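Every protein chain of the complex appears in place save one, which is left out.
Read from first to last, the chains carry the letters A, B and C; within each, the first residue is number 1.
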Amino acid sequence: MNLRLYLLRRLFLLIPLLLGLSLLTFTISRVLPGDPVGLAAGPQATQEIKETLRHEFGLDRPLPRQYLSYMSDLFRGDWGRSLYSRREVASDLRTFLPATLELTLAAVVFAALLGTSLGVLSALYRNRLPDHLARVLVLFFVSFPAFWLAMVFQLIFGLALDWFPIGKRFDVLVPPPQNITGLYLLDSLLHLDFESFRISLWHLILPALVLSFGSLASITRITRANMLEALDKDFVRMEKAIGLPQRIIVVKYALRNAFIATLTVISLEFGWLMAGAVLVETIFDWPGLGLYAVESSLRLDFQPIMGITILYGIIFSLINVITDMTYGLLDPRIRYG
Amino acid sequence: MADITRSGGNLRKGARSARWENARRSFYRFRTNVLSMLGLGVLLLLFVIAVTAPAIVPFPQDATGKLHVLERLEPPSTVHPFGTDHVGRDIFSRVLMGTGLALKVGVVIILMAATIGVSLGAVAAYAGGWVDELLMRITDIFLTVPAFILAIAITAALGKGITNVMIGISLVWWPGFARLTRSLVLSLREDAFVEAANGIGASHSRILFRHILPNAVSPIIVKMSTDFGFAVLTAAALGFIGLGAQPPTPEWGAMINSGRDYFPDKWWVATFPGLAIFVVVFSWNLLGDGLRDVLDPRSRR
Amino acid sequence: MTNNDFLLDVRHLKKYFPQRSGLFNQKISFLKAVDDVSFTVPKGRTLGLVGESGSGKTTIGKCVVRFLEVTAGEIRFADINLAELPRQELQRKRSDIQMIYQSPAASLNGRMTIGQIIAEPLWIHRRLRRERAQQRVLELLDIVGLKEEHFYRYPHEFSGGQQQRVGIARALAVNPQLLVLDEPTSALDVSVQAQVLNLLQELQQEFQLTYLFISHDLGVVRYLCDRVALLYLGKIVEIAKVGIIFEQPKHPYTQALISAIPEPDPEDQREQIVLRGDATLARPQRGCPFAPRCQADKLEICEREEPPLRDFGHGHLVACHLYPKGS
Partner (left out) sequence: MGTPLLDIQDLHVEFRTFDGVSKVLAGVNLRMERGDVLGLVGETGCGKSMTALSIARLIPTPPGRISAGRIHFAGEDILEKAPAEMQPFRARHLGMIFQDPTTNLNPLFTIHEQLIDAVLYQRHRSQRVPGKWKGFLPSARQLRREAHRQALELLKTVGIPDGRRRIFDYPHQFSGGMRQRVLIAMALAGDPDLLIADEPTTALDVTIQAQILLLITDLVKQLGLSVLLITHNLGVVAKTCEKVAVMYAGRVIEQSPVQELFTHPKHPYTRGLLSAVPTKRTRRGELRGIPGMIPNLIDPPSGCRFHPRCPKVMDRCSQQVPPLVQIGPDHSTSCHLYSEHHDE
């Protein structure tokens, strides 16, 4: 009832947001200086070839017309083509998205679990050794450039210790699990193929770990601050006064209060990590959106750029909606209306 | 009408300033934080290095385009403490010469982003109505795409180069400041002392600049200090992709990228610039952590 | 009496807060925080606005000083309708009407010194600055019982009572005629409350100030006010001279409220009327708003029709069906 109405309104509000987003990306990719056709055709290309390309991609038409035709194509499910490979953007996105999603999700889950635990630990031992250690530790890991740390981890855990594979999503010689969702972990579980699950998990651990470090600090910090705030609340004193054991007070009663703020940060970090995946994917040779995004940007290949940003926009907005729904589950005072 | 009055007196000067007292306390709190002091110390050292690098490094020309192809990829030694790169340049010299650039990039990005974000956020919150609506929808659009992707796209469109990197990152970084400022101003606007300022007849601009913004400064500074490290990392990442400073400028991200081809056999090429980035970001983060303890009442407990 | 005898004349004041819902926030219902309230305050006198939470007393205060835009009605102050004054003129007019706040600490900007805080209205309304402003600030500090050495201090260095004195000094700086006092002593301790109440009384006598005194503390209201208006869910249920309200209250709500004051006297053997329930949750759709909690012998009409305010002479007005005849 109320919730459905709220959901409807949120989804409805996505439309102007995505329109604005497409306009922004269009501006970036076409209005700003840069010569995508020149880049695509190569330095030896004649004026004639360039003109043909321009015509083919509709670049000789006025900008508003270009935008309108792009948008109308988009609504019909046509996301355009790459200037280079001439492949359809939509099919590229379908290929690359699951890999990035799997990597990002794994990193978010890891960062959330570790960050929340460290935050709670920090709060409970406020200003004592475990608190200082936890704070320095997360600051330490967040201070490395992810791409560099990825290389160092490959060197240590992959080459020197030989614990993990150093790249790709799966063993080269074995076929990956049959595609259902495109998330290898999930697919292998659905097929009850535990060997595939093990292989893909092994491939996932290093990149997910490196990626998650970037979010550890903010999740830990916000959990610590809010846990301290929760532990300072009157109701915690009341719960102590009536003789509830400490673990029940912390784990059951205080943590839920603190976690609401942590959840906000986690959902923001999801976006940050999806972007951070760009670099980690490059190093780990992970066939995700990241590589695609970087290459398209460097070539000013505008159709993929538009596609990627709009896709990111949709995903990120959906995460926001899901987060808001989760607030409602955690906090009965929130009323959707 | 006559003033509400009885008698008057003259003020004897010499009352001690409570603000100074507050500053002293804050500094005391900060000083007791050993790690923050360490961070501050390292940063000061880095600033000194940034200024004096051309005078103290063994091979200053290596940062400005000189090549020594015969000495390429030499491992660390007494002559080249960090080894040499694929065209024989002294990595130690180049890392030190790059310090200034890294610091400048971080500072410029944060200052630009904060300036844009704080002004827009304050205007949106205080004006309210359609102005607020419009500005916040624009902010939302920027926040919908992961900042890094957008920064890549903008920088790529503007063209490679360190200035465009700074512009590109600032353009995606301000929405965070706008959101923060707006929420601060909105909540301060409800505070009794702002109502009181309205009650004595203060104008809008007086309320905003004299009463609201001074009370919003601390969280903004905290965010600036927290974000600084991320800005340096982001700029380095763009450099790594190849969008940043072009050769022969000693930009650490680009140096790591050029070392990638020789990794891990010639590990030193990529390792030392990476460590340099880490030192800058880590020491700044330590400092920022201490600053937050002093300025943010929530983490003070 | 002519209008000029009243410094403040509030007529049919309404303040509704819209509550939005629906797909596009389009459905609107209203919370009637203040619903058709009229009262007058003669110059130099004190009217107490009394009620529990949800009664609308603070909302009325905020409407009078125009911190809130009124939904309907007039707020006549010395023959100007404040409710319709444009902002520019309103801000100028504010030198005549000042407010004292419930939480003294929160009403002072923590980043300004006491001197700056009290001097601010002087700059805004009279362009007084530096030495000339300082002279006046020192006078004001003396008037409210603070010392010169407090000039360069910051609010957080003061106790609650002193902070409230600073608030009073700021309000007095530009010679107001009307002070709206919103629970000025409820954040203070008893011994300090007495000091502040006495200060307010001295100031009123010395400078002919008019007070609109908002409070939930009936003891304080009885001590300080000339007339008292009792509010219940946004409406006046009874208004009269202070003696009448406390000695011969008519309305069952007034009676219950008076009997619920805990008197610091163990021998106080008055029979106590303990109301059931809670005002805001027991708001009826129609009829007398107090009917669901009323302990008197209710009439059938109570649940059906809202009682009007009827006049019982000497400015004693009651809204209750049990008293059908006015004078």
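Rule of thumb we're sticking to: a residue touches a chain if its C-beta (ideal position, glycine included) is under 8 Å from a C-beta of that chain, and two chains touch if they have at least 3 such contacts.
Note that the coordinates shown come from a computational prediction; the quantities given were computed from them, not determined experimentally.
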| item | value |
| --- | --- |
| Contact partner of the left-out chain, one of C:Leu7, C:Leu138, C:Leu218 or C:Ile244 | C:Leu218 |
| Hidden partner chain, touching residue among A:Phe12, A:Trp163 or A:Phe235 | A:Phe235 |
| Full-complex contact with the absent chain, from C:Leu68, C:Leu90 or C:Leu197 | C:Leu197 |
| Residues in chain A touching the chain absent from view | 233-235, 237-246, 248, 253, 256-257, 330-333 |
| Residue ranges of chain C at the interface with the undisplayed chain | 52-53, 159-162, 189-195, 197-198, 201, 216, 218-220, 222-224, 246, 256-257, 260-268, 272, 274-276, 278-281 |
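Assume only the chains that are shown with their structure count from here on.
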| item | value |
| --- | --- |
| Whole-Å gap separating chain B and chain C, where each centre is the average of the chain's CA atoms | 49 |
| Mean-CA-position distance for chain C and chain A (Å) | 54 |
| Touch list for chain B against partner chain C, complex | 1, 3-12, 15-19, 22, 191-193, 195-203, 206, 211, 214-215 |
| Contact footprint of chain B on chain A as seen in their complex | 16-18, 20-21, 24-25, 28-29, 32-34, 126, 132, 135-136, 139-140, 142-149, 151-152, 154-155, 159, 217, 221, 224-225, 228-229, 232, 271-272, 274-276, 278-279, 282, 293-294, 297-298, 300, 305, 308-309, 312-313, 316-317 |
| Contact set on chain B toward chain A in their complex | 35, 137-138, 140-142, 144-150, 152-154, 156-159, 229, 233, 236-237, 240-243, 253, 256, 260, 263-264, 267, 270-271, 273-274, 277-278, 281-282, 285-286, 289, 298-299, 301 |
